[in-house]
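One chain of protein is taken out of this complex; the other chains stay put.
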Amino acid sequence: MFHKFEPDHYYTNIGTYPPVLHIASGDIVETRTVDARGGDCERTMVAGRPNPQTGPFYVEGAEPGDTLAVTFEKIEPSRTYGFTRPWLAPNVLDPEAVGGIPDETGILEWEIDPVARTATAVLPEECPALVVRINPMLGCFGVAPAGGQAISCATSGPFGGNMDFNGFVEGVTVYLPVAEPGALFFLGDGHAAQGDGEIVGTGIEISMNVRFRLDLHKGWAINWPRAIDTDRIMTVGNARPLGQALQHATTEMLRWLTGELALPAAFAHALLGQCVRYHIGNVYDPAYTVVCCVSKRDLPDAAVGCLPMA
Amino acid sequence: MFHKFEPDHYYTNIGTYPPVLHIASGDIVETRTVDARGGDCERTMVAGRPNPQTGPFYVEGAEPGDTLAVTFEKIEPSRTYGFTRPWLAPNVLDPEAVGGIPDETGILEWEIDPVARTATAVLPEECPALVVRINPMLGCFGVAPAGGQAISCATSGPFGGNMDFNGFVEGVTVYLPVAEPGALFFLGDGHAAQGDGEIVGTGIEISMNVRFRLDLHKGWAINWPRAIDTDRIMTVGNARPLGQALQHATTEMLRWLTGELALPAAFAHALLGQCVRYHIGNVYDPAYTVVCCVSKRDLPDAAVGCLPMA
Amino acid sequence: MFHKFEPDHYYTNIGTYPPVLHIASGDIVETRTVDARGGDCERTMVAGRPNPQTGPFYVEGAEPGDTLAVTFEKIEPSRTYGFTRPWLAPNVLDPEAVGGIPDETGILEWEIDPVARTATAVLPEECPALVVRINPMLGCFGVAPAGGQAISCATSGPFGGNMDFNGFVEGVTVYLPVAEPGALFFLGDGHAAQGDGEIVGTGIEISMNVRFRLDLHKGWAINWPRAIDTDRIMTVGNARPLGQALQHATTEMLRWLTGELALPAAFAHALLGQCVRYHIGNVYDPAYTVVCCVSKRDLPDAAVGCLPMA
Partner (left out) sequence: MFHKFEPDHYYTNIGTYPPVLHIASGDIVETRTVDARGGDCERTMVAGRPNPQTGPFYVEGAEPGDTLAVTFEKIEPSRTYGFTRPWLAPNVLDPEAVGGIPDETGILEWEIDPVARTATAVLPEECPALVVRINPMLGCFGVAPAGGQAISCATSGPFGGNMDFNGFVEGVTVYLPVAEPGALFFLGDGHAAQGDGEIVGTGIEISMNVRFRLDLHKGWAINWPRAIDTDRIMTVGNARPLGQALQHATTEMLRWLTGELALPAAFAHALLGQCVRYHIGNVYDPAYTVVCCVSKRDLPDAAVGCLPMA
């Protein structure tokens, strides 16, 4: 079933809040998200900070111990104005170098060209042109965390949240561990583009039109977000420090390979050792994000055949 | 000038040791390296652990404050037998999951096919075939560190060392900060292939035939290793924890962009924020390695024109 | 005014929940807390995990930007049975050593002697006697965090929470930053004793009788918990990794010295450099806790005179 949902309120925590829509597994939702500071497609401020979320969407039948698959069918900027923080965050530089960062606040504006699919920074005159290809993604989405917690959209955890990974784009399916009845799916914080690590503290923040499908996997329990795109399978660890995020992601990938994909331990360890790829989602938020990737090409056909279709 | 150098002894520290050869800037050297445990191309053990190095090569005129450019013209396995550690290192998994790693030592053997350019793991029968494309690289190379130190080839620092980055392959030029007269360049620890992070504690360890060129950049001082390949410029941070390695790499890239490449600070920060890519060299050695990359396509032409040719 | 409050429900998150009692600044409350797993003074399980909290107590007039002072007048075990986890947590040992920890769960029981003020472990026969002096403390207490969040009592933050610091004992006054109207003070997780770092994952968990006073400091905004006892002033940082917890605590102490205590920067830096003492609250919970201490003896009299009385 297809739902078109027009949000009229937003949450800046991810938690057990009243659902805005009840849907069934397999349903598709088309909706809007506002930017990280609450600006909508007309730049009207309609919500507060940080990273106000559209939702939550209640999936009938979802219970703790299930997994919710989110397939992003479309993630498209709904305006041409984006913004970033202009300076590197202090925590990504050597402590001795922090004093050299300009002590100005303010934002840097970007102009999106939806046809050329580029974003151009509005920089001071003395600067060369800075034009980057857009790569629309969602920085923050997730399901209600366990135990009735309500967690700020500034951060992330096993439930997803503010992961700020530039691989969460159109076409990817992300798997989230259901911790509360109905799963309660939230989404927001669109970025027209973002470098690895989100090291200025933002991507190119923008409102989005998003179409996504939710599929419920009953009785499939995972510990951390997982994802599949055309080429690879991925697991996500969210924590500080960076090394702990990597531990979570690696442990979850090992579980996937030796668990659901039924690969012998000796094979799984050898494969990871020589074929794993890591990506850094963010090194800015309270919890950092590391993504552990294995190419489908490196997996035996039988294992690829075990992967969920969505 | 071209030198063919046949090593007859090796060092397991990088330090101010007597040079094996004096060469001039621009000279090319063809030589051999042994594997991480000291095995040569015939699997004869000719050196000790860890990561015995060929060299050091003394570059005439090199002094502290200069930079040494190392261009790897050839990195080619000199035998068909490789080996890896078979199990993930405890530090890359959640502490609670470490107990589940098999408590066996030993090695996993790999057979290299130099024509197909693949490596095949010799796994127990119950395992599917594991065949990976080779990507020959050097795990450990560097110049003598400052102050007469002698640092184990198990680890790395501003001088290079055991960085275990799978992007240090044929065709790349790596820049190293000269800290002692003659620079004293060492190399070894070849890997036929290696996953990100070297998370089993090894790549596919193998002896290599290596041809490299050394170019001296007088009066150009850098703080951390840098590199250039066909597509991108790179800076390297070596430290624990992982976040500190990332800080070193990012700080060094910012210095490069706003220093030698003369880009305005506002441009450099904005570029890094939306275009930076990070790679994890290793998360196994005493010092971890993070590589900060910027695509040449994202740099203004004038900046690309400022890059050294070698 | 004095309130005797008998709890009949408990929260395992700290958040904006309906208050159990409204009190005025300066009021004193006598109440009970259950142990970390929900056991009361008769070992009846009356609440769930983790660290169920008594409260919240609403302080009339408290608003964001104020500070709530909590003075623990009494923290007294309300039974003689305590328990701990029996084995060191995997994360406090070298990853290579984790495999050697016994793979058993279960608990270790302790018998409290309220007259001798000791706790005796019920260990296997082959063990020597293990008798420790009790030092009753509260592991987890705090005020509602900002923005309507509800944070698990497993962890901690600027609002307090599961700090597990063995210096939070009878006689200490702790200052907490008010983030929601009424402050909403929670308390629980009593420990009859606890080593530094809570490295087995528990103190000697026990139910408590607690008497505390709440004093509201209008318009005094702090960033992290602070505390004063007979001898010293303290600031608390809660975060992972351990070094970040130390950064938060040190930064907050510098603010206190150069802010409220009006000490010149040169003096404050020199004092901290040569006189600071650090204590490790916990290295087990999702957020670790470091406490930064300055002895009152090392402060100028004028500064001591500026300290709040409660």
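Here are some notes:
Letters A, B and C mark the chains in the order given here, with residues in each chain numbered from 1 onward.
Throughout what follows, a residue touches a chain if its C-beta (ideal position, glycine included) is under 8 Å from a C-beta of that chain, and two chains touch if they have at least 3 such contacts.
Just so you know, these numbers come straight off a predicted model, no measurement behind them.
Residue-wise, the contact with the chain that is not shown comes from C:Ala121, picked out of C:Ile14, C:Val34, C:Val70 or C:Ala121. Those residues of chain C that touch the chain absent from the view are 84-88, 91-95, 97, 102, 108, 119, 121, 123-124, 126-130, 132, 193-200, 202-204, 241-243, 246-248, 250-251, 254, 263-267, 269-280, 283, 288, 298, 300, 302-303.
By the touch definition given at the top, chain B reaches the unshown chain through residues 12-13, 15, 147-152, 239-241, 244. The missing chain lies against chain A, touching residues 89-91, 93, 95-96, 98-99, 101, 103, 241.
To be clear about the criterion, only the chains that are shown with their structure count from here on.
Farthest from chain B in terms of Cα centroid separation is C. Note on chain A versus chain B: their Cα superposition corresponds to a rotation of 180 degrees, in steps of 5.
Two copies of one chain, chain A and chain C, form a contact in which over half of the residue numbers belong to both partners.
Spacing of chain B relative to chain C, judged by their CA centroids, is 47 angstrom.
Chain geometry summary: the mean Cα position of chain A and that of chain B are 32 Å apart. Each chain gets one centre point, the mean of its Cα atoms, and the points for chain A and chain C are 34 Å apart.
Counting partner chains per residue, chain A shows two or more touched chains at residues 241.
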